[in-house]
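Only a single protein chain was left out; the remaining protein chains are all shown in position.
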Amino acid sequence: MTSHQLLVLAEFSYDVRQPERGYAGQTLYVNVGETRIAAKSVDETMKRTFIGGRGFDLWLLWQGVQDTTRWSDPENEIVISSGPCGGTTQYPGSGKSIAATISPLTDIVIDSNAGGHFGPYLKFAGWDAIEIQGNASGDVIIFVNGPAGKVQLLAAPEDCPPDTHQLGAWVNERFAETEEDRQLMAFLSTGRGAEHTYMGCLNFSLYDRKRKDLRYKQAGRGGIGTVFRHKRVKAVVVRTCSFGGDANQPADLERIIETGAAMHREVARWDAVQNRMRHRGTAYLVQIMDDYDLLPVKNFQYGSHPDTARINGEVWEKTYTQNLPDGCWYGCTVACAHAVDDYRVRTGPYAGSCVIVDGPEYETVAGVGSNCGIFDPTVILEINFYCDTYGIDTISFGTTMAFVMECYEAGMLTAEQTGGLQLNFGNAEGALEVLHQMARGEGFGRLVGKGIQRMKDYFATHFGADRAFLDEIGMEAKGLEYSEYVTKESLAQQGGYGLTNKGPQHDEAWLIFMDQVNNQLPTFADKAEALHYFPMWRTWFGLCGFCKLPWNDVVDPKNAESDDPTKIPHHVENYVRIFSGVTGREVTADDLIRMSERVYNFQRVFNLRLGKGLRAHDAIPYRSAGPVTPAEYQSRQARYDQQIVEWLDLDPTEMSLEQKLTAHRCHRMAQYEQLIDAVYARRGWTSKGVPTPETLRSLGIDYPDVLAVVERHL
Amino acid sequence: MKVLAFNPDLCDGARGCEIACAETWFHVAAPHKSSIRIQALEDGFGAEFCIQCGACVPVCPVNALVQVKNGVVHLRKQSCVGCMACVGFCPYEVMHYDTDQAIAFKCVACGQCVQACPTGALAIIEADDVSTDLWNGREWRHLQENI
Partner (left out) sequence: MTVQNLLDELGYTYPHLVVSVDGNLVRHDAYSETPVPDGADVRAIHLMAGG
């Protein structure tokens, strides 16, 4: 059976335009509930104001939803866009896609990025973004056929497999007849785990020409996959025409090629002696984080563990197969996307089959590994495989499982309540069983799949657990589970997680070394400045289709001689050149920050519109700010006692452990409140966390409906 | 393997080889589109060109670089996506790029420059081990000693 034999529910023909200066000039609208497909044009104002990527996502979503829209409502949308520089092949990390929707975990907008070929191929097929609205009554597939100039909404047949790795083979068979077709096709999907949990991820495919097989990268955070399946979408398939290094028809190809070739040389010269991204990927960080006491161990209680050497980058470098540099978009020489081939699955519905496991990346190793007290690399691979194919975010799974394990060990949860599972830290088989239950929507796993925020409510209401304790150890903020860094000793990074738009994900800012190790941010004003600049800088990658890693994970040491080494000025200049080279807009480094400020503030207002986005929603669990339990205190007693002397001018030898814990708590939480004041002021927000009309005016986003939202809170 | 070799003792620096190369592959007499580059040194001339080491082959994400039976590395233009990874990762900086077409290019030991050289400073030879001795005349002398 080919795609031609699937039932067509709607069809739309269009003129395929090759992108010009990075833009296709139109976005694709598909309403899967009303079986309606349309094109929307992209004008100069939209390009100037929202740039692309996350900016386009937010702008389209803003117009599609109501103030009262929740994740499951038909008017909720999933919007996916790469950005003007997405699809550039000459500069490493230029193939990202950014997805956004109203999240089932947070009830506000979630944005999450992924590699893979989908975003660039969508643009080469003629679309700057795809907007999916409506809830279908049966499973559907969206097929964007660039070479034919046709978009189809198709009924997914009964034999369509439930999980991504099998669905991929099925899609290849139906939608690609030749090897070239497979190379020029990409698709989005998720698995049954996304149907039964709130932490469903979206898988972005890439056809690996060396392995001659499909691989997947994940837009993991915030349950976008959950919304995808709730809309009854099985897959979004895009096929593009063959393309070359000038597919974006950039304004100044020469500038881009020169910049890219120089960067490739820098990667070639330095990566092997720095982070070894080309060999270890982001997993290189596991040992580093352990060395600096920042690796989450046992639900973020501790920052290191003697067994970390069993799951560190050296181990993964040996475990990854093929050992060729492995990029998730063409021309990415940082090439961190490694994989383990021929992994034999041990548990669950695919036991016995041999599969490719992508990664695992740092977040996965730390989340499902050390944070759950699991130090067995084969278990991490097994969980990684199932999370991906089931469509479950490895970060939320890891952090949630760690929370469950601590609750179990603290007696907040009994084996009777878990359906007989003894979920102590380190119980790998128990964690796997919960994962399979989550995918099936059965048993205790069904509850775990709802995430920490809902579990806290449930444990307190139904199991009589101590709510205050749950709130302190449950590592979520805004409803989103924390990504995998211990922030207790870095106030700035507590803000880097807490003062985010979408919830505690480190893609806005990672300030731990600057703050805690380098002591470069001694004052509140310094921290606030960093919590302005870095979130804006890192937001910019997501407007344009860039990955953050090539910015600072491989750096010519000449950077040390620059004015501000932490910003990597010569790489910032590369991005200025690429953006100008693609779009023809001559910009400066400051202009890039301005672009982000506009979108960032717009997202903050969007949160307000959906009923959140205030100071109260920027609160963090105390576990992320300081020691909750006596055991935690004792694990760093010398440091904490010293701080009592330095910060509070008290004598710890005359205090009980309980008194010392309280003293730390009062001081640290007060510090966080002071940090909030400083950051809000720097960002041009009121002390309630609301962007002022002046801020919005200066950014040129003082549209009446935007002002109306903030005026309700002034 | 088949590879280009240079003898600086015979080079007069007229750079006809560069023009011949660019005309053969790009139909323009533009030295920056040549796969062989001649430099004036203090004591004569030096040449730089691909020695067919093959280090670029695994770097290419689309398998556009292929080392064929005679050892020469060819770039299949129709597959190239112009990423220039090979340019950055060439250990000898002899993979070049064309900004008009967004493709990389390199010496494929075609011999057009050999024919164009009036002084006989270039030759296509068979070599077992390749190194930059192909650029400085050592390989050339070694070959002559063995004949």
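For this structure, a couple of remarks:
Letters A and B mark the chains as written, and numbering starts fresh at 1 in each.
In this section, a contact is a pair of C-beta atoms (placed from the backbone, for glycine too) under 8 Å apart; a residue touches a chain by one contact, two chains touch by 3 or more.
Keep in mind that what you see is a predicted model, and the values were worked out from it rather than measured.
Displayed chains that the missing chain touches over the full complex: A (touch as defined at the top).
The chain omitted from view is touched by exactly one of A:Trp170, A:Tyr362 or A:Phe425, namely A:Tyr362.
Across the entire complex, the residue among A:Lys96, A:His506, A:Lys527 or A:Arg598 in touch with the chain not shown is A:His506.
Of the candidate positions A:Pro147, A:Pro557 or A:Gly700, contact with the unshown chain belongs to A:Pro557. Residue A:Gln520 is the one among A:Gln18, A:Thr347 or A:Gln520 that touches the chain not shown. Not every partner is drawn; the one left out touches chain A at residues 273-275, 282, 285, 287-288, 291-292, 361-363, 483, 485, 506-507, 510-514, 517-518, 520, 534, 552-553, 555, 557, 559-561, 565-566, 568.
As a convention for this text, only the chains that are shown with their structure count from here on.
For the pair chain A and chain B, the distance between C-alpha centroids works out to 44 Å. Chain B contributes residues 58-59, 61-63, 80-85, 87-89, 97, 99, 101-103 to its touches with chain A in the complex. Interface of chain A with chain B (complex): residues 89-90, 209-210, 243-246, 253-254, 257-258, 260-268, 324-325, 327, 330-333.
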